[in-house]
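First the structure, in the form of structure tokens, and then the observations on it.
Omission of a single protein chain aside, the complex is shown with its protein chains in their original locations.
Think of it as A, B, C and D in the order they're written, each chain with its own count starting at 1.
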Amino acid sequence: AQQEQKSEETPKAEVLYFGAPLSLSGKYSKEGQMSLWGMQVAIKWINEVHGGLKVGDKVYKVELKYYDDQSNKEVVQSLIQKLADQDGVKFILAPYSSGLTLAAAPIADQRGVLMNSHGGASDYIFEQGYHYVVQTLSPASKYQTGFLDMVKSVDPEAKRVAMIYEDNEFSRAVFKAAGEYAKQLGFEIVFDKTYPKGVQDLSPLLNELAAAKPDVIIGGGHFADGQLLVSQLADMKINVKAVSILVAPALPAFYDALGTKAEGVCGPAQWEIGVSYGPEAAKKLGIDYYGPTQDEFLKMFKEVSGTDEPPSYHAAEAAAAVLSYAYAIEKAQSTNPDDVREAMNTIEFMSVYGVWKIDPETGKQIGHEMVIIQWQGGTKKIIWPPEAANADPYYPMPTWEEKEQGKLATK
Amino acid sequence: MVGDHLVSNLFYGALLGSVYGVATMGLSMIFGVLRIVNVGHGSFVMVGAFTAFWLFTLYSIAPILSIPVALIFGIALGFVIFQAVMKKLVDAPELSTLLATFAIGVFIEETAKFIWGSDYVGFSWDIGTLYLGSITVPYTKILAFVASTIIAGLLYLWFTKTKLGKAIKAVVEDRDGAAVCGIDVNRIFTLSFALGIGVTVMSGVLVTLFVPVGINVYMGADYTLRAFVIAVLGGLGSPWGAFIAGFLFGLFENGSYTLLGMIPGVEPFALTRFVAFVFLLVILLVKPTGLFGGEE
Amino acid sequence: MQMGKLKALVPMVLVYVILLVIGLTVPGMWQPVVYFMFYVALGQAFNIFLGLTGYVDFGYVAFLGLGAYGMAIALQNFAHLGLVAIPIGIVLAVIMSVLLSMAVGAVALRLRGAYFAIATIGVNEGFRFLLVGTKLWGGSEGIVLSGFMRKAFGREIANYLSTFVSDLLLFLVAFLAALTTVVILNKKMGYALLALREDEDAARVMGINVTKYKIMAFITSAAFAGLIGAIAWTLKLTYVFPEDVFNIHYTVEAIVIVMLGGAGTLIGPMIGGLIYGVLKYYLSVIFPGVQLLILAPLLIVTIVAFPEGVAGYLIKKTRNSKLAEYLR
Amino acid sequence: MLTVKELEAGYGEMQVLWGVDLKVGKGTITAILGPNGAGKTTTLRAIFGLNSPWNGSIEFDGEDVTFLPPHRKVEKGLTMVLEGRHLFPGMTVEENLELGAYTKRAEERFEDSLELVFTLFPRLKERKKQKAGTMSGGEQQMLAIARALMTAPKMILLDEPSQGLAPKLVAEVFETISKLRDEGLTILLVEQNVFASLDIADYAYVLGEGKVVTEGTVDEIKDSDEIKRVYVGV
Partner (left out) sequence: MPLLKLENVTKRFGGLVAVDSISLEVEEGEALGIVGPNGSGKTTLYNLISGVYYPDEGRIIFNGEDITKLPPHRRTPLGLARTFQIPRPFGSATVIENVAIGAMFGAGRDVDSALREADEMLELVGIDHLRDKEAKLLTPLEKRLMELARALAMKPKMLLLDEVMAGMNPSDINRILDLLDRIRKEEKVAVVSMVEHLMHAITRFAERVVVMHQGKKLIEGETYEVLSHPEVIEVYLGKKVV
């Protein structure tokens, strides 16, 4: 049962394979599933709406070959080789997470196949000199900077920043950059502590954090600890003017889990339903718009996934990675990975996910912008950057006591 | 100030520790009677957490009321697993049961993922907050503590005072000997396993009372690891010892934070774990069978 | 020791050769074959301790982890010397895991059964949190080497190291671990371990210096673990993260492999490793997303059918036949 | 009281019993004799249900109990003293005895049984609080018999009860056994101590290689060639 996508009408069209090791089981299975659907949507668009990839006088249909990497680094390597050697795939969508991407990189590099990272945010992947590895999502260093910009612009008085985050390489990269950026903006870091993975109780840390009397808190790491952090801030009634948490708030499950405690909590997201990326916006910037519009994307996503679950940013990232290959292949008019890699250096386009442009030197994403979301009255609003925003920031956020009285972060 | 922190951290540690304790008792019980090392332990905690979550989300049943439901559900689950798999391995080498429990754990997680998806879910059940000097703590956590302590006490009484409890001990010591006394050895095995799983699933409810968020099908791994350590600290096969050890472990983990926080240039939270494990090793060196363990 | 006793290695060498040939000739099969070999090597190394002494070291992965760090540190510090950095790394990996095993052995091997098992979890976790807590060796950010290696050795060689050389070395390690096992089994040490595995007190009364043999097996096994960590992780993956290399999941997998094959046997870990690796890989290729749901019942059925492992069963069955010499 | 027909049993794939027929009359002592490895222990274990019979039937007290698990047999009044004692080593003498009276029927007669046991073995009364595992070999044997009596049995299967007992005590134990019979207990006895057991038995079977070789009243057996061959070493 090879998982492939077949389109019947044009039997003459040649098939071009994209390949992906996906985390369908294990700790990243949530993200893996979203990524798969996102890729399938993009491919569907390429084949059915766009009419396949036109390279010279040939038209290619794109098909996806994917396997489950079980979020396991040993499996990833085997799968990359299988994709490259047995399935003849030249365009690989990298596995989820920085670690797995790094594990896959030497094999891809040696086989000379392209690898496009849609789930590995760490900057250092792109500091290792892998020519064939490029990035679609914004790197870790960008995650919390937008939030700080926002705070500075709405409340120049807020000075005291507390950082409390999970101790892993990703969060460290995020907060190292955020800390430096905060100082540049004139903030003072009054608290900077980590907690290990798998904690059940942050009270000792929060005790200390409260004593530092911060104005704003930035923190988090993954889903579980992000939820725990907010839940315990509420338990211990630690009130600040704004909170931005990595990763967790971007998912609907965050609000489901925390209810009104989530009101006013912010978080960075690679993408969010409702962002104002579209053909108009592209035209303003003078670049191409490529791929489905947001409405098309949502519609096709529903078809592909067969659920009512809205796409998360993982889906959009993955779709954008697929689209970037397609766009670059058409630009290069070649399916040779070297030519395509060359073309990727020069392209700049917009998709449902936003702008795509890489640094030619490292392959790192530099075109795409993070957005900041905030939970307001039970919905996720985009509050930053102003160009993408669909709501004003609610600042300062309601206190925990106010929220218990039923106050929401709406005016 | 440091003193304040220490007091409140110890308080939080005690609450946490009681939950750790109950979340270990089932593991200890199963090991004690059947010599089965349940490496799938955490997946049963997870099942309990989801039980509380769904009962609350779908039927608004307060988590505290889910405790008996989870116990019964867990016992049923344990019963089925024992009859289907473990029964056949009672006489097999000890470690082969470890393979089986590993596979069962994986199976439960993946089945759960199939049914419940891989989201991180949670709920909030607010019943107010206790303010006590420097301590601010929601009543749900106090409730988790009280419930844990009562459960542990009841289990202790059951084990030491009832006939069935004694029969279990007899089976542990000599199976054939128990049979000639008229004890149904198979029933004791089934019962102990089912009850061990039941207590574990039930502890999942307590865990969610304590931490009502971050409930996920893969949440169990951390509990397995910690339960192992606590079970040994308390003396394997001694559920009561497990409870006390859990309590100490919680105190130690949170309490040492205050002190380690004073060392510059380190991550105190990670070091609390380090210190807790050093504590374990030291205890074992002094008393090689744990705090409350008999001879091995 | 007579050569005759090495006969037991024949089926194993045969399998290794077949695997090598498949890996080298069938396109796309090299990495999968290496993936199977990772589990075989892991099982083979762990068996020297777990299988032969009956002691379970739940913290076994710490030795792989330390080996991985040994190699990483060597590459970081000696890459300017060229490729010698790799043998240096191998030596350092072995030294580091051996040192840890001596420390742990001296302290924890006094404990029995499950107490030992879990004390070693403490060692593994404790070590991880120590690294993270004190930010030693990069703390949670680990050590990322690919860029470094590519600069030092050039892209071609660096890729070659990670995608071929490390893999061949892994075959070698697996073979050496098996050879060591055979040698031990046929020496007095093998019998001493057999005795202590069954009844440590009785073995002591019979004049066996139990502690000495336990520690010897422990150190040997740890040294192989260090090699695997250095080769299959650092050299191959080109990075080391503490969370990855001190992950207890690998210990559990190693136990599963040894038990699946048959603890204390020579060929068991290979059979177990192959079964586990092949199933895990092909199920993920054929049934992506549900493979674990299939793998778990398969494991259960196997262990219920062969409680002493597949090889354990075969060995018992063939005990009085001609085949017996080839199966141990 | 007990009728065994065509009993076959074994371990793993190895068959040990090849069709054993036995009859034990109510209130009698029946002895099973035979060389080492003949299958005497296996016979008792199979009757009691510790090894499930492969074939054949077992009737106890007028009921078919062939496949009844051991604990159900104890409830019906059948129990066994195992070769190798199988006490609860970590528990005290007292606790061992309490567990002997585990079934409901036995619990009701707890006081009486305890008194009986303590008169038979005063040493046990002295050592009520000692852990069973630390008792001497002979003391453990006493406790094993005592524990069996605590189950308030109608019939006891005794596997080498005199093993490890000092000669003086052996004589006492045999006396006890015959006293118990006189009080109405039925006893199936396996012994190496042939002549002592034949002195108290009513009927005897000689087992060889998993089959009954001879059977008969005590006097018949005493004179049989089988007995001479095995026990006198002719």
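Methods note: a contact is a pair of C-beta atoms (placed from the backbone, for glycine too) under 8 Å apart; a residue touches a chain by one contact, two chains touch by 3 or more.
Keep in mind the model is a prediction, meaning the values are calculated, not measured.
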If you put the missing chain back into the full complex, which of the shown chains would it touch?
C, D
Have a look at C:Leu20, C:Leu194 or C:Val278 and name the one touching the chain we're not showing.
C:Leu194
Could you list which residues of subunit C touch the chain missing from the display?
186-188, 191-192, 194-195, 197-199, 201-210, 319-320
Spell out the interface residues on subunit D facing the chain that's missing from view.
11, 35-37, 41, 83-84, 123, 134-139, 141-142, 160, 163-172, 192, 230-233
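Simple rule for what comes next: only the chains that are shown with their structure count from here on.
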Stepping chain to touching chain, what's the minimum from subunit A to subunit B?
1
Please indicate which chain is farthest from subunit C, where distance is taken between mean Cα coordinates of the chains.
D
Ranking chains by how close their C-alpha centroid sits to the total C-alpha centroid puts first chain B
Result of counting contacting C-beta pairs for B-D and A-C, higher pair
A-C
Starting from the mean Cα coordinates of subunit A and subunit C, work out the distance between those two points in Å.
36
Return the distance between the CA-based centres of subunit C and subunit D, expressed in whole Å.
51
I'd like to verify one number: the distance from the centre of subunit B to the centre of subunit D, where each centre is the average of its C-alpha atoms, in whole angstrom.
44
Subunit C: positions in contact with at least two other chains
129, 132, 139, 290, 292
Subunit B: which residues touch two or more other chains?
110, 221, 267-270, 273
Tell me, which pairs of chains are in touch?
A-B, A-C, B-C, B-D
In their complex, what parts of subunit B are in touch with subunit C?
31, 37, 39, 85, 88-89, 91-93, 95-96, 98-100, 102-104, 106-107, 109-111, 114, 221, 225, 228-229, 231-232, 236, 265-271, 273-274, 277-278, 280-281, 284-285, 288-290, 293, 296
Of subunit C, residues touching subunit B in the complex:
50, 56, 58, 107-108, 110-115, 117-119, 121-123, 125-126, 129-130, 132-135, 139, 248-249, 252, 255-256, 258-260, 263, 290, 292-293, 295-297, 299-300, 303-304, 307-309
Within the complex, subunit A is touched by subunit B residues 1, 5, 8-9, 12-13, 16, 19, 110, 113, 117-124, 126, 129, 134, 136-138, 141, 207, 210-216, 218-219, 221-222, 254, 257-258, 261, 267-270, 272-273
